Every structure is written in C-alpha cells, then in structure tokens.
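Note that this complex is displayed minus one protein chain, with the remaining chains in position.
Up next, subunit A:
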Amino acid sequence: MQTPKEIGSIQFGLMDPETYRDMSATKVITADTYDDDGYPIDMGLMDPRLGVIDPGLQCRTCGQHSGSCNGHFGHIELAAPVIHVGFTKLIRRLLRSTCRECGRLSLTQEEADEYRDKLGRTKELGDDWSDVMKSAVRQARKAHRCPHCGSPQHDIKHEKPTTYYEVQNVLAGDYSERIAEAMQPDPDDEDDEGVDPVTLANETGLDAERVNQVLAGEFRPVGDDRKALEKALDLDLTEEDMNKLMPSDIRDWFEDIPDDDLVTLGIDPDRSRPEWMILTVLPVPPVTARPSITLDNGQRSEDDLTHKLVDIIRINQRFMENREAGAPQLIIEDLWELLQYHVTTFIDNEISGTPPARHRSGRPLKTLSQRLKGKEGRFRGSLSGKRVNFSARTVISPDPTLSLNEVGVPDRVASEMTQTMNVTERNIDEARQYVRNGPESHPGANYVRRPDGRRLKVTEKNCEELAEKVELGWEVNRHLVDGDIVIFNRQPSLHRMSIMAHEVVVMPYKTFRLNTVVCPPYNADFDGDEMNMHALQNEEARAEARVLMRVQEQILSPRFGENIIGAIQDHISGTYLLTHDNPEFVETQALDLLRATRVDTLPEPAGENEDGQPYWTGQQIFSELLPDDLNMEFTSKVGDTVTIEDGQLTQGTIDEDAVGAFGGEIVDALAKDYSKTRSRIFINEIASLAMRAIMHFGLSIGIDDESIPDEATAQVDEAIDAAYDKIQELIEIYEAGELESLPGRSVDETLEMKIMQRLGKARDSAGEIAEDHFEEDNPAVVMSKSGARASMLNLTQMAGCVGQQAVRGERINRGYEGRTLSHYQPGDLSAEAHGFVENSYRAGLTPREFFFHAMGGREGLVDTAVRTSKSGYLQRRLINALSELEAQYDGSVRDTSGTIVQFEFGEDGTSPVKVSSDDENPIDVENIADRILTSEFSSAEEKERFLGEREPPTNLSEHAEPRVDARAGVESDD
C-alpha cells in the first residue's frame, strides 16, 4: 500500500504553455486511435507514452505497468490561439481596464496606489479581494483616454461565450446628408431661418471652401472638425463600428500588460500571466483519465474526452491545411470559430448559448467540467461522499425486546461484514473455531491473513485445514457476533443523532431490528424505511463509537438540551393506563407487568382486595423502575401534579410529559442527574412495562369510539346553524354597505375575517360538545390526553365538524368567475359555498365538501414537498458555511484562518446538553451540590463511592457481563 503524503500547500494559478510542452510525453498529431491490428498509433490519442490501461502492457514513458503508472499528459499544438472558456469574465475585465495601445492599466498612479492598499487591507481582513478588483476595473473603464500614452479607449462588447468586440464611434457614411438636413430651417419654427454655409464656417472655424467640400461629401470631417460641426449644428455624426478581436489580438494585447499593473488588480504575474488564458497549446489528458472500454462484441468504445479530442485534432489539421493552401479569410475565420467551439466544449459542455457537443446517439458529451460539477461530480460524488465497504442497507422493523443500544442484524449481513481478530494466546482457540466454522455457517470467518501479508479466503472446503494452520500473529476476519459495535444511520442525516453506534444482535430473517424508542432521533418509522449499517474496522474507531456514539450517549439532544429518546405512542398510552386511575393488580398480574424488567421481587402489597388477595397499585409498580433516591414534582400533560418521593410515585399520571421523547421530565432528570446507563435502563424498562400494561388493559379504537349521542349531534347542528345565521347577518350588513372595516383592512377583507372567525368558533364549540360526550376511558381520548398520538382537534373533526377548508390561509375563493363551483350562484358569500365542511369525518362529507377538502389537502401536500426541498438546500448551504468552524481548547470558536467567531463557545462555554432544563436555573449548582452532599453523608457506602475508591468501568458492552451488574444495582458506566 502506498503511504499517503501530506499536502503542504496548494497553489492555484494559470499554466505557461511552455510548461504544457515540458510536461508533455508526446505531441499528438493524428486523430486516429488504434491501427487495424488493434495497436495504438504513435502520436495518436492512445499513444503508449500517455500511459497504459491494458494489463500486461508497459508504459513507454515510465516503464511501469498499468495500475502503477498514473499516466502522462501529451499536448496538441493549436493552429491558432483560442480562448479558455473558464476565464471569459477575467478576459473581459482586463480588456476593459487596460489600454489597447500600451497595455497599461487605465488608472493614474494615485488611483493604482489606492487600489493596491485596499487590496492589501482586504486580504488582511480576510474579505473577498475580488470585490476590490471589480471596483478597480470599473474605475479604469471610465477612462476615455489612456492616462499613460493618451490614446483613446474603446468600449469592449462581450458576446457570450467567447467573442469580444471593440466598439468605436466612427464618422457615419451619410455625414453630408445629415449636415445638409440640419442646416435646413425648421418647418415648425417660423423664426428659424436655417444655417447657411458661411455662418457655419464662421461658427466652426473651418474654411468656407472646406464646408462646401464637406457638404459635397468630398471631405471627411474627423477629429476636431467633426466635433466642431456637431457642436454648431447640435447633431451626432457618428455610428457604431464593431471590430472583432481575434484571440491572437487579445493575446498580443495581454502580453503588453506590465507585471506591476497586474499586481494592482490582484493577479500574481509570476504564476498567472494573462496571455496564458488564451490557449496556444492544449494539454491532452493521459489515457488513464479517459480509458477506452472493449464491448462484448469486441468493439472498442472510447471515452467522451477522447471523442472531443478527436474533433479538436481534426479541425486543427483542417485549419492548418487551409491556411497553407491560402484559403480565403472567411473560411479561415469559420474554421477558427469551429476550433474555438470544440476547445470550449472540451472544457465545459454546458455553456448557455452554445449547443452542447453530442455523442452519435444524441447524448450530450460529459467533458471536463461535467466530471467535476454537481452532485455526481468528482467533489460531491467521489471525494466528499463515496460508496464504502463493510456497509449494509436493508429495511428496518421494530423489536421491543431489544435494548435501545442494540440493533438486530440479519445473519446474512453478519456473515458478510467482518471484524479483524488479531490472533493471540488468549483468543487462538476462539479464532480457530471461527475459521473452522467456515464462511457459510454463522459465527464463521471469511478470510485469514498470514504474518507475511498473504490473504487466504476461507472456503467450505479448506476451512478445517486452515483452522489448524492459524497461529499467533495471524489475522482472522470473523463474522459479526453479538456485542460487536456498529454504526447505524438513517438518511437524511440532519443532526448528530442520525448516526449512532449500536451493539449487534445477530438474528434470522432479512431486516434490521430496532427498539421503537430510537425512532425519534432517526425520525424512522416502519412503513418501508431502510437504514445503513457500517462495520467498524479498527480498535480506535470501535472505542470512539462506544464512548461517544452509542445510543445511550445521545439520549440528550444538543438541539434543545432535553432528552430526544424516551417513551412514544403506545408506551405513553401504557403508562397512562397503568397510573391514571391507579388500578390494582394481584400478584400474578403485577409480576407479569414487570417480567421484562430486572425487577423480580415485589414490594409490600398496597392492601388486600375483596377476595383476600394482596394487590399492588399501578403507581407502585411503576415506582419499581425508579431509582430509590429520586425526588421530583411536576405537572403532567393531563394536568395533575406528579409527585415522586424517594423513588415512589405517590400521585399523578405518568404520560408524555413524564417519560416521553422530546423532554419527558423523569427521563431528562435521570440522564442529567444520574447516568446515561441509568436512563438507558429506565427507558428500556418503561417501554417493556408499558407494553405489558397496554396488553393487560387492551387499547383499540373503532368507528363507534368516535360517535356521539343524538342529542350531542343536535347540539352541534344547533351551534353550526347559529353560526350560519350570524354569517347571513354579516353578509346582509355588508351588502347594505354598512360593515365597518377593521383598522388596516378593506371592507371585503373585514367580512372574510369575521366569517372565518365565526366559523372557527363554530367548529370549536362543536369540538367542545363532542368532548363533553366522550367517556374518560375512550381510547381515542386516552391517546390524545396522554400525548401518545392525535390531538383533540383530530377528535373534533372525527366526531363533531371538520370545519373550514383553507387555501393560502383564506376561505376557498378560486374556481369559476365569482364562485367556487357551478353549484352556487355567483357572488354567494355563504359558508358552504366557500369550503366550510359542516359534517364530521365519521358522518361523511358531501361531494362538494369532499372537493373543497381535497383542495385544502392538496395545498398541504405541495407545501410539504416544497418545504423539504427548500430546507434541504438551506441545510447544505448552512453546513458548508459552518463546516470549518472549530471549538478550540481555550474555549473560543475559530475558523480555519484563525479568525475568532465566538470568544467563548455559545457565549457561556457550556454544552447545551449539560445545562439544566430548568429555565430559571440554567446551571442548577445548588441542586447538584445538595444532591452530592446528601448522598455523601447519607451512608458510608455512598461516601466511599463519592471518594472514588472504586472506579466504575467505562462503557461496558451490555454483553460483557450480561445484566449481572444491572441486577445487582446500577453502576455508572459513563
């Protein structure tokens, strides 16, 4: 393997044509590639001196074989200079800012000095120096005469992409007619007697004789004469003349620009002489950069670049032949333009205004720029991101029996992704067993590497034999097994929790398995989502992943400083059912609820039921999962006060606000005040307990759960009718012209607003009526109140009234002229004509309501689609802008140039995940000190732990000592 070399610096600049020739392995003169026998033609585009692609052949320049030889550049001597499309803007700027005669920058010494100073200052401040160049060019362009040699300057017109004209004002061909006409008296003005030649001669200071000659068209008045005539007669005697600048003219022009003047513009003349922007020599990329491929039928297919080079050489030859034969100027110019076109498209084939060069099949050629640009280009496609080995992708599905730190990996993935084992005295037996198992049965091995570096494939045939040969110092590439650490990712990777490290659990079947509590950080669901897994390949990576990236380390989100992992959906319904009415459970039920947790003995029962059996309450069972010294008080989502004293839930409902992802109080407190491990265990157990609880009670919804009694429906209808009446009233006031407009609104807008308001109120009251008639234990209500899923609004729409449909935040107003549908009279302002849906989803929508509903729904869909694409682009730009910022060891944030962005990270030097979620005490020093002191003095054991006599182990795998530690009581491992 080649050792990577360190890059000291990179210099961008133009290349001297002489350098092109020096580095060239051969001049290329023929457009042919291979001869009839299939051998590359000398001095052709596939000349063996340009490198080799066929295995076995030797490079004629460096003598190496394909694979070791990187290839060598050749060159084409262009018959005439052509413009490099990449520099057309700079060429235009230089043409406009320098003198056409002496080549000097059209700035006075003082101006030049000023711009030089400004350039220096701008570079020092790290600002964009090209702004200074632009303003210098703008200034220089203003000069009508060269401040150095005094010659007049003309405007430069740039016709994209590569044509430049000099625009000058010359004497118009019909000058005598124009003068004669101006001398005639103005027919509309009686006082105007016109000008006679004598007066004109006097006024202009010309001889009378001259004036007559001018009038007869025998003398061309140029320079001062022309100006005098124009002034005397107040007319314009000029017309524009466009003089095309050939690339050779531009090259000559640029050669005259002195080095000093280039420095003023910010160009380094030692590295980039402007005349090098006009190509006289074209470098030919090595064949390794444009390999030809042999098709199945034996035909060779050439790379797009080779095709383009063939075109260039052909035209180049024709150009030379024609010139030697003395062809007319017109033909030469046509060929020149054609050569320019081919060189241009060789460099960039996506220039606006230029038809792209196409392949025979009609497909546009992929030339140099196209290889680099865009998402699939070299930078974004091959360097910033590329396909990697040791990765797998498949569909995900849920598995509530896994720990949140784990991922279920299909056995067929596990046998493909390997981990390198360095064989030592301690693992030699294990290593041999892996090899003995072969590549196909699961904990096997795919390759072994001998100390001499030879890599041997383990096959079903040789595995027994090979296993015996494995010795100390060998490497065995064994399959992934339970407990290995891997990286797991779901796109789009919008925050750091989109990529986390999991421990492998090898499983049958074909999907990756996740605990459902890690869905929020990945934003994953199981409707067909796929995720990627990466197997880590060295100890450093594995250690970093385990310490920094493991799921339990990411429970707190830096986005909002609270936990992002926690109970979701049914977990929340489950804990709600378990704690809300504090139900009673007999021993078998209580043990069943806790069976998937590490709790295996029940506390003292809460009492005895009628049958004389001891029972435990839901809150009691929930409390078994809490640490014994936990004390909290907060308000739940349901609205009651949750009190936890010494690890016992004494009152309150456990719902989203207590254990949910996105800031559940208990999870947040455990993650901040206890340890990541403790919170991992808590979340796992909460999920298990909640699943057991929800299975105990049962939770399902059917259509009857959303129906309300007839009298309630009558009340809803009444409320809606009342709103209709009110709206009718409003419309009448409006039509009578008596509606008073609200401040800053027109009468029409006021009416719309009032109607919308009234209809909104109508829906809300329908919702309230429906809510009043729902039972407390209605499953939909349970889900909505506990925060598990759905909002009260969803229930309102299902049971009461769907309400007003809106497009662009207004009632629906589009469709026909003056009406939304042909079912209504033009000008009908009523609620139903503008998209108010009075039915509920359960009752069903009328066809018209359905149509309006679809309009609103469509807008929602379009909005989401537009938003995601816009925010994706925004995110990309933000990342690119911030990617070079780095927090330094002194706490400051600086960019790569050393410029300070923040003097102290985030103004306070604290990580958002380490800050308390309490708004009033950002860093709750008192609370922390308090807790530590009490724990220190409460018992001798605690004190010992405080003094740190026994270091807790760091980030043990859950598989290291399977749940032994956990059973004994939780030790911190972070």
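Just so we're on the same page, contacts are C-beta pairs under 8 Å (C-beta built on N, C-alpha and C of every residue); 3 or more make two chains touch, one makes a residue touch a chain; residues count from 1.
The working rule: contacts and distances are computed from a predicted model.
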Candidate names "Thiolase", "DNA-directed RNA polymerase subunit Rpo5", "ChsH2 C-terminal OB-fold domain-containing protein" or "Glucose-1-phosphate thymidylyltransferase"; UniProt protein name, chain not shown: "DNA-directed RNA polymerase subunit Rpo5"
Contact residue for the chain not shown (choose from A:126, A:492 or A:857): A:126
Identified contact with the non-displayed chain, of A:39, A:509, A:526 or A:903: A:903
Contacting the left-out chain in the complete assembly, out of A:45, A:277, A:458 or A:915: A:915
Residues of subunit A (touch criterion as defined above) contacting the omitted chain: 124-126, 890, 892, 894, 897-901, 903-904, 907-910, 915, 922-923
